[in-house]
Each structure stands twice: as structure tokens, then as C-alpha cells.
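Have a look at the structure below before the remarks.
Partial complex: the chains shown occupy the same locations as in the complete assembly.
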């Protein structure tokens, strides 16, 4: 049975807004190095940086029908996350669906397939992270699912999870963990800001993080004289 | 026998000029979703958009000699389309051949191999769609063919066919179909412009294109209550 | 045994500075088409162009500890070249190590792995050539080596070798050959500048380089009449 | 927090045994074309065919420590399913862990990474489906998780789910759906056996499945005369 689940529970919008300015690498580290989508998910233009709540869409290969269905379930602050049930790089998405999404306040699209109209999407400033840029047309024959848990680019995405996407890629945060991860991300940012100041003055992470003793213990040696030529 | 065919029949220049401003995705759809080159053919800079007539060049792997030969067969409004006889990403093409082509009024290059001097080519605004950016040098030892039908990035390209290339990729239109495809592309653009206006006002493609009944008939269900956590 | 070799012999800085403005393709050709790193090594932003002396770093897969160690061995005019001992695209490098390197006058990083914080690195103008953009975090558990000969992206890199990197990719020049290759690169540039002037006037490389006789000898034929449709 | 969950609920063993002789393609179709792992998961030898219950293992990249931990949670009739948290093809698994597993009655391993000792594993007849054959050694430094839900080769795998693996690849069946899918798989096999008998007599699926009218309706035409040469 194919379903469209309406009225999903979303990550609290105040929490989502709190992530403004926090990047993918920071969030990924703060939540214990998990949730990162595969590296082949690249933004169609740069720079770009969005944070929002996931509406999920599972599609047949070469068939973008469910994207049209998913649009209706999206609202302001959402990010649409879509994946085919078998690997496909066809051009599922272009300017016309983007116009519908942007009109509804949707922030962007995470698409494990191909994207087209990238020139127009860049002008519209509607960001897409995709597996390929490819115009290959799709059909509208087979139904799929909206707002069920899906696997996209190697990660499980639940409807309502928080998505952070920037020039580095895409990371997912579980809805119930989003507030905690926000707090830890900010702590990490503060800590990194302090380290950065010391590094700008010429200090080394070797010293700032007390690595020398542990390195020696693991067997590292420093040699002063390279061999003769 | 290796040949260079001179005086090929080209797509009518008035028809080619009519394609100005029409993108790859539109043309591909308008002609029935055919003719699209593989997604690994990417432009070396963006934005870029050209339309012209194909001069074809078949080369030995790692050998760019025939590109030099092909230059002479190119004239104003042409696009050179080149492919090796076995997969190769060596740097067949750079600034010096580009200078010759641009001086003759050639609009760009479609190259199923590697391209180099991309910084200079960007400054010159001579666009190349290639499989890789790679400087690896080539030799000049083996002859090939110019202006015979070739397979480039998965598509058959005949000399004189119309080529459309933009940020989305590359599509080929048969010479004899180019006028018809132009008309259908314009019709498609008009139709899309109308849809876009409706989408900007908040209408959905689900309604504009009457999809709801067909979706239900294929088994799609809408559920209001997500399961409890 | 894991080692850090200090006080390596570097390519003479006057020689290195002489390469300013000379691109990867030219250097690669001038030294006999050798030394080019694999085409998957791409810059995180463009345009970019650096020339400097290699400090090498061999790391465990998924472990960026040795990058922290390598920083201390780098000085003004150096380029850090780092590779894992088995294929890995994890995000070994980001803004914090870049800050340390840039503060020391290091010009950039060649990394056969993943890079993160690419937005920040672009703002800092610290160029990185990497195999992927990927945030996946790494650990600090296993020691490796600094300033031993390493293989990076298919090429042997010795500490102190000269590295040239630009929009086209990365090439290595042996320390002892750097002065000779500089001279040959300049000669090549001069020769190309002359050819470019002739091409801008409409001359062809077919004639400038006397190719026609050799082409005919190898079996190339020119045909005037394409077959009928 | 890293965890090892003991005493997982497994698919009923009588149900699992019922799948004997039923292949991956049949199961995948019978459950509605879902659950298939990515095509890069290939068996190290052929023919091979196993059905069993999943014990899951999430590992750090380049670190096989958790495989040793997972062995203890496996029992007769299980299949170990293991994946790293970022892409890695290192050689996580060889003869020694296989010996432990086989001694416990474990049927095989699904490994989204590299496998080594394939010659010995073939002699032992311990089948492995892996992403690569690669000897690259791993470390034992970082803990992960056993028997939590994991994503392996693009599919969500829960502990206790049913795994079917053969020469065609690997498919997962949810524990609670395994009995139903078994029934539907058998129905499909019966239906296919009947079709096969008809095909062996020269009948065509075009007729057996009444496709001709629908094909014509969708626009297919039969032409008798090919164009002249």
C-alpha cells in the first residue's frame, strides 16, 4: 500500500531556527559523528546553507510523480528529502516544482537522483543537494510514499527530523535529539572560536590539545637529519 | 581508411538561431526524451549556454591529433564534438586549440575526455563540456576521422546535427528534426510559463494537471494520523 | 617505526618563486609529461594557483592525527601533501588546521581524502585540492609519518619536491629538476605565446606545425562530398 | 553511548527455514520490490544461497573491533550484517573471525566493506557478500554498536530481520512480515513454474500475460519493412 502521511510531527521550529549559522561539520561532530549523508550529495550552487524539517518522499526509479504529491505536504520551514527505491540519476526535479515549493516557503531539496534547470534554480536561489545534474526526463506512472521513514544517501530519514545542509553536504538530526544537539553544537562552536584565536597567534593544536605525550607513547619519533641524497 | 569529410550539410542556421534561450531540458522533453548525453559531461564553467551545428571528430585514445585536423572543418556557428575510440580522460584540449576555434567563430566544444587550461578558457569564455578536467598530455601519432557519425557520451552524433548545451548538460537534435523540435520546444516553454504563473499564486501541479484521481486509482492513500512515537 | 623528519631539504625558494604564473599543464608538458596527480584531485574553489615546496604526511585511514603533527614541520612557502594508507574520503581537514597552516605562511593543501569547512576555507582563501568534499569526522588514534616519500593520487612525492597546483589539478617536480623544468616551462610559454598570436590572426596549427604531410602519410584522406541522405 | 543489545527477537526459525531454495529475486518481488541491498554487494564465491536472521554490527571506518564483539551475539541460523559509519573498503573480515562464526553455526556475512582470505573462505564454504575483496588491515581502537538498526548498502536492517542472499545479491525482509512474504514468495514460484512450462513449449509472455492490447494502446506499432540500405 502506498501512503501519504499528513500532519507529521516536526522538530520544534524554535529549535530549528536556533541552528541558523551552524554548519554541517559542527552538527555532525556535536551529535557524535553520525547522520551524515553520502559525499556524492552535492549542492547545485555555492554558497548555500539551510536548516529545516524533513518531509520525506519515496519514489519509483525514473518516476517523479510522488514529488508532485509531496509538495502539498510541505509548509514553511520544511526541506523536502526524496530518494528513489533503486539507484537512478534521472532529472526528477526542475524549476516548476521548485516554484511550487518556494511559494510555500520550503527552503530546499535533498534529492538522491538528478536535478535539472540548475541555471534557473540558481537564479531563484532555491538550493538542491543532488547526486547528479542531469536533464533526463521521468514518467508519472507509479505511486510511492510520502512521510514514511526512508533511506537517502545512506542515512535513515524520518519525517519531521531536522536537516542541516551547506557547502559541505547534508546531515540529519533526530527530532527528539534536536534540542540537545543544538546545545552541543553551540558549545563546540564556542570551543572552536577559542582555539581559532590561539591558532591565529601561532599556537599549535599539538600543544593546545596536549598531543605530544600521547603521540610519543604510540610510537612516534622525531628525526633531525634526513638521509643524504 | 581515415577520412575528413568536407562541406557537410548543417542544420539551417536560421533554425539554429531560433533556439537561443531555450535550454537542454526543454529541448530534450520536446523531442520525446531522447538525445541527452551522459551526465558525466559537465561544463568547465557556469553559467554557459550555446546552440550550434556539430562538427564531429573521432580520435585515438591519448592522441589529440585529429582535433587539430577538425579545426579546419569548423566555421561560424559550429560546435565541435569529439570522442576517443576507447575511454580516456587525458587532456586533449586547451587554450591553443580554443584560440583557433574561437577565431573561426566556433561556439564551444563537447569532449568525451579531459580538458585543460580551464582557467584560461574561462577567461576567454570558450565553453567546454567534458568528462574530466585533467592536464595529462597527449601524443600526435594516430589518425582518426572527422565528420563521420560518432558515439559521444552514449549518443549518436551526426555531422551537421544541432547541439544544445547549457548548465544542465548536452542534447543532440537530428538535423532534419531541428525545425519541428524548435516549434515543440517553444510550445513547451509557453505552456510552462503559464503553469509557473499559477504556481507562483500557490496552485499545485496536483490540481493544475488533474493528478488526484489517477493517483487514487493507482492505489495512493492519504492518512491523517502518524503513528505514536 | 613512525617518524617525523625535521629539517628537510627543500627546492630552492628562488626557483620556486620563479614558477609564479606558470600553470600545471605547462609544467607537466615541460618536464616530459610526468608528475601529474590523478584527475580526481580537484580544488575546493576556483580560481586558485599556488607553487610551493612539499611537506609530506602519511596517515591512517579515517585518522587525521598526523595532520596536526605535520603542521609543525611546515613553514612559509610550503604546501602540505597528505594521503591515507588506504583509500578514504573522510573529512580529514577543516578550518582549524587551515588557520594554523595559514598563520605559518603555508600556501595550501593537497589531500587524497575529504575536506570540510569549504565555505570557511573559501572565505579564508586557503586552497585545498582534495578527492571529495565530506564532513565525516576522523579519530586521533594511530600514528603515521611526516616527511617520508609518499604516494599521493598516483604520484610519488618526496619531501621538498616542488608542487604546482591550479584549476587544472596538481603536478609534482623533483627538487633537483626544478630549476631545469622552470627554464623549459618558460621556453614553452614563450613558444605558445607566439603560436597564440598566429592563431588569433586565423592561422591553423595544421600549418604552423607542418602537420599535413605527416597526416597524409599516416593514411588520412579528405573527401569533398558527404553521402546523400 | 555504544551498546551491544543481547537477546534480540529473531524471525521465527520455522519461517526462516521455509525460505530454503527461494531466491533473492523472488523474495524481492513478492514483498513489493523493496528491501534489496545495493548491487555492489557481491558474493566472494558462487554458487551460494543462504537464509537466516540478522545480527547487526555498526563499526568505525577502518576498525573491525566490533566484529569481534558481534560474534558472541550470533547463534545458529544467524547471518551477521555489518557496515562502517562512513564508506570504507578495508579488509575487515577474514578466516579467523569466519572460523568463530562457522563454529557457532552462523551461515554467512553481509559486509559493506572489504573482505580478505577469500581463498580460505571459499574452501571453508563460508559465504560473504561484500563491497570489495581487499586485504587492507584494520585497527581495534573505536567502539560501535551491535544489534541496533543500521543502514547497510542502502537498506535499513533491524536486528532479527530475515536476510536472503544468493548469487543475485541480498534482500532483507522485516521480521513481522516474514511469514506473509514467505507465502507470497511460494505463490510467485508456483506461478512462475507454470509460466516456464508454457514458455518451454514456445508460448510467449506477450500472449501468456495478454500484453498486446495494452502495448498498442500505449502507442506501439509493428512495421513490416525495414528501410532500404
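Each chain carries a letter (A, B, C and D) given by its place in the written order, and its residues are counted from 1.
Keep this in mind: contacts are C-beta pairs under 8 Å (C-beta built on N, C-alpha and C of every residue); 3 or more make two chains touch, one makes a residue touch a chain.
What you see is a predicted model, and the numbers here were worked out from it, not measured in a lab.
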item: Whole-assembly copy number, given 4 chains displayed; value: 6
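By definition in this document, only the chains that are shown with their structure count from here on.
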item: Chains contacting each of chain A and chain D, listed by label; value: C
item: Centre-of-Cα separation between chain D and chain B, whole angstrom; value: 40
item: Distance between the centres, which are taken as Cα means, of chain D and chain C, whole angstrom; value: 42
item: Interchain centroid distance [CA atoms averaged], chain A/chain B, Å; value: 30
item: Sequence positions of chain B contacting 2 or more other chains; value: none
item: Topology of the chain contact graph, where touching chains are joined (line, ring, star, complete, other); value: other
item: Which chain pairs touch, all of them; value: A-B, A-C, A-D, B-C, C-D
item: Touch list for chain B against partner chain A, complex; value: 23-25, 28-29, 33, 36, 39, 42, 46-47, 49, 166-169, 171, 192, 195-196, 199-202, 204-206, 209, 211, 215, 218-226, 229
item: In the complex with chain C, residue positions of chain D that touch it; value: 60-63, 85-90, 134, 136, 139, 141-142
item: Touching residues on chain A, where the partner in the complex is chain B; value: 1-9, 65, 68-69, 71-72, 89, 91, 94-97, 99-100, 103-104, 114, 116-120, 122, 132-137, 140-143, 147, 159, 176
